[in-house]
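Missing here: one protein chain of the complex. Every other protein chain is in place.
After this line comes chain A, so read on.
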Amino acid sequence: MVDRSLPLGPYAAVFAPLPAEGRAEAVTRRLGEAIALGLLPDGCMLPHEGDLADRFGVATVTVREALGALREADLIVTRRGRGGGSFVRSPADGGRAAMLARLAHLGLGDLRDLADHYTAISGRCAYLAAERADEDDLTRLHRLAAQRAAPDEPGGIPRLEGNFHLELAAVAQSARLTREEMALQRQAGPLLWLAHAEAGGAAATTAAHERIASAVAGGDPGTARARAEDHVSELFDSVRTLHRHARGSRTRRTP
């Protein structure tokens, strides 16, 4: 399987229909945040205007307005003619500024609650995957666990993280848990993974994925769950560390 194609699940949510008010702003915000956080990788082509309008459930002119705003913010470039279209331009800092801005507005209690939720979902997915994975499932899971992000690819680590956890949910054979995993990735995924990468956790993440995959392969649900829970806890430890910095700098800026 070509791996760039795997995250279509969470990507699909980026393009889901929007509520009625402030639609151009909403399109700008949703696409802008997805680009800033690395969910839409650098150099990727956005769907065409008409297609975007259909997916968001807005008029083409609204999409055009939003794309104009994104172009001004330097988050996309548009090329005309054959092979043309709008292409994602990841921020030079790999989404760090966007992440810190978002973190600064989250309370510690919210973070803890999010961690509780994600731990419950990931742990249960790993538990069920260990009970239910067949040979093909294990092959896919091991391949995803062994993947490394290219160092120059800003969205690489979040994508690998997202792929692995989404696959884990699918291997659990639960459509509901898979949808829940997608929703959580949309809300918190890039935040978690970028915070973890910032804390130098990329290698730890790869090791954790391989440990989870081997517990799943060993058909040991209890161990698989414990390893998945530990992995998610580690991710949230990194977020809390970063949260202190983000809050600290915000407080210092305030007179």
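The rule is short, and it goes like this: contacts are C-beta pairs under 8 Å (C-beta built on N, C-alpha and C of every residue); 3 or more make two chains touch, one makes a residue touch a chain; residues count from 1.
Rule of thumb we're sticking to: contacts and distances are computed from a predicted model.
K.L.:
From the names "Choline dehydrogenase-like flavoprotein", "Sulfate ABC transporter permease", "Exporter" or "Cache domain-containing protein", which one matches the UniProt record for the unseen chain?
P.N.:
"Cache domain-containing protein"
K.L.:
May I ask which residue of A:62, A:119, A:178 or A:206 touches the chain that does not appear here?
P.N.:
The single option touching the absent chain is A:178.
K.L.:
Residues on chain A that touch the omitted chain in the whole complex?
P.N.:
1-2, 4-6, 8-9, 11-12, 15, 40-41, 44-47, 51, 54-55, 85, 88, 131-136, 166, 169-170, 173-175, 178-179, 182, 219
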